[in-house]
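Apart from one protein chain that is not included, each protein chain of the complex appears where it belongs.
Our next item is subunit A:
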Amino acid sequence: MSGRFFKGVSDSESESSEAESDILPTRPHPAVTSAFPVSDEEEEAKRVVRTAKEKRYEELHTIIRQIRNHKKIKDISKMLSGFENLTRAFQKAKLVIEREENNKIPTFYLRCLVELETFVHETWEDREGRKNMSKQNSKSLATLRQKLRKYSKDYETEMNKYKENPVEDDEKEEESEDEESDESDSDDDGPMDFMKKPEKEVKEDFKEEPKIDKDVEDDDESDDSYWQGSSDESSLTSDDEKYGGNRAKNVFERDTDKTKETTKRRRKPKEGEHRKQRIHEEEDEQEEGRWKEVQRGGIPGEKPKMFSKDEEINHQSVIKKLLEILAMRGKKRIHRSDQIEMLVELLDICGAHKLGPAIETKVTLGIIAALFEYNPNVSPCMKPENWQKCLKFANLLFDILLENPDIVVSENIAEEAESFTAPSFRVHGCALTLVEKMDEEFTKLLQAVDPHSPDYIERLKDEKNICTIIERLQTYLEANQKGTSSELCRAYILRIDHLYFKFDPLVFKKREQQAKARANSLVNGDGVQTEPQDEEKKEGAVEEKPEEPQIGETSLEVIDRLCKYIYAKDATDRLRTQAILCHIYHHALHDNWFEARDLMLMSQLQHNIHKADIPLQIIYNRALVQLGLCAFRHGNIRDAHQDLLDIQFFGRAKELLAQGLLPKPQERTPEQEKMEKRRLLPFHKHINLELIECVYLVSAMLLEIPDVAANEFSVRKKVISRSFYNQLRKNEEQPLVGLPESMREHVVAASKAMRVGNWKACRDFIINDKMNTKVWNLFYQANKVREMLVQKIREESLRAYLFTYSHVYDVISLATLSEMFDLENNIVHSIISKMIINEELMASLDEPTQTLIMHRTEPSRIQGLALQLADKVTNLVDQNERLWDFKQAGAFGGQQQRMGYQNRQENQNRNYQEYGQRQERNNRENRRSNYVRN
């Protein structure tokens, strides 16, 4: 048995090596070792005598493989030529087949045909895709389809049979796909092995001992050792001496394993668990393989793969080897995973020989770079295993760098100027860039995972690791002034980027503590009448302030520090802008409204943000939203509304905040969509959209409803919030209004209640269990927010009430009003005073009786009409003037600039007072005249 088996095996070996020299990108999966000697041996190994059958089959395989590759890249014209080659080759092989296989068409050939057929069919059906195809391709597709149809007629029966019973191959297919995704090309070898061994033989082999293999792993091991022994012999005896002895051995081992796998696979064709097991085994195998190599590497002199026996291992040789490995990158037959493993091994060797940290740094840098290059494409993310590896090595790198401050790693050091031997090591490379790249990869990883799956959480756990790495990078760069200021800025912005959206409750605790401390010191200060005026003294007093249990540096302070550094040192405007925006965001997140607002105003970003790049605009939008939410928490409704207006205006908050794509694919090209997808924020950075909308609508309600009440009949009523109106209108269009369900319906219902001054109903609509769980509980100090909100609702309801019903009153007692709205007397007084001063309310207070007296002038009908006419004429003049201005401005001033935050701020007070100043009066008149007319 061993003989026969062995023969088959050696055949396959020669073939695979042949194939390798042609186009095969890599060796079978774990064959790391065989790839190591980058030498000429392989070429020589080609000279092996082969049978005609092998030759033909070989040819066929090659072509099939090519076709498959073309299929992957959808190069149909190449596929067509490949197909033609295939038929020709098959014709040639026919004789052999007849002789060897009893005229039975080999399965792999059938499989290829079937695959081709399905592929062509699918591509043909996919009209969209066909349209996008290049001319040449679509032409070839048509030809291929025809030819294939014609050709497959001859083999119809066989193909059908195959289709019906593709069991083994399907199994293999899946496997190979698995492996494909593993980036190991064993799928190329799989079918080959499988074909190469005459099936019966193998089957027989295992029929003889079908139960022995039950305990697979044990069996493997025993087999291994068995084969190892024999292969050693064989390598000495039967194989050509041209084979490097070890190499043959290694390959041989691999192949025996492979054979076993194949056979095993065949024996248990159906179960999924088998696959799992197999993968497991493969891993085992891999480990085994690695373990073996390392074992061998343990005695450095005898390490054949990395270094020849007598080669001395010193800095130069390691560097040479490293360069050699790195130079392999991009070459076809070297697989990237091999490269990585070689590098890892090299690192071990460095460690074993104590070649110094510098060289380890160099190798680690190489490994990380190689890991990043693993994916040829930019868009897909890394595999989690590689990601883990990446993290590991990044940590290792910083271990080395932080322990050995005498290593200088810099991009500015040329490769030639590197020194590894003596202290004050110099290495070419850049840790910062690596970490930046890593951060990007992390974002991609998160983007690729469904945010609602446990996987996401699993991935997100690495956030902590990456933060640590960034922090270590920062310490590394800060220590000994290693980094230039621009590098430091970049490192800081990385840190900020991972910090700014996180909420730190310590900030609040610290704030409370400080407030308490201040109160204490104030009490003390008042006690001492003659407090020294001297500056130093005062500062001293501040320092002595009794501080309770210390809270360390909060995230707010960290951000503050980092941002200030960037403000001062950054030379590129972009980083500074980003830092400012993150700073604003963070301030707003922690309720530092004034600071956030001032930063926003001082940065003047609102004027030029539309010139910035899109990621920056996204951060701007986020900062703005957060600022709005913060303003809301502070009770600055108008600011909150203004901040959120831009985001909510077109109902595209999701897109503007990069938290999702709009479901309108026809509006953008696939490239655009891809770009947008890449810009999407990972889920954990999202701001709750419903919260934003709710805050916006509630703010709009608080502003709009009293205004509506005041300008009920006015022609020139300004709309404060259009989207709020849309909600209202939608609600009114409904034939039957049920109980509010969604958040929007709640707000609309509340607005209606407020419109008639029913503040209790309004409150109940805004603040209830449903809304609490949906929205309000998302705030940190939810109760405070709710209190604020209730207060606002009361006040604004009072205003709405006065506007709506003032004409039915002659005199209202303030006490009644305060009772009605559950407001304190002085607040009612203050609100009414404000309304009177702003001429919104035509009334005055009667102090002795504490009542509000309405002033009413009853215009006669003619007077009312005259007023209306005056209104209309004014309108006309306004229109004329506007027209004139427009003509004057011509093409230049036509477009109106987007009103900036600053302007809005300024308008704010004005607006507040202007609204309905005179209009209020008019309304009343209008109303009355209408009344009279009726």
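FYI, a residue touches a chain if its C-beta (ideal position, glycine included) is under 8 Å from a C-beta of that chain, and two chains touch if they have at least 3 such contacts; residues count from 1.
Here is the rule we go by: contacts and distances are computed from a predicted model.
Chain not shown in the complex: UniProt lists it as "Eukaryotic translation initiation factor 3 subunit E", one of "Eukaryotic translation initiation factor 3 subunit E", "KLTH0A06974p", "Rabenosyn-5" or "Checkpoint protein".
Here one chain is not drawn; of A:Pro454, A:Pro670, A:Pro735 or A:Pro848, the residue touching it is A:Pro848.
From the set A:Thr118, A:Ser134 or A:Asn826, the residue in touch with the chain omitted from the display is A:Asn826, counting the whole complex.
For subunit A, the residues in touch with the chain missing from this view are 522, 525-526, 529-535, 537-538, 594, 602, 826, 829-830, 832-834, 836-837, 842, 844-849, 853, 855-857, 859-860, 863-864, 866-867, 870-871, 873-874, 877, 880-881, 884, 902-903, 906, 909, 918, 921, 925.
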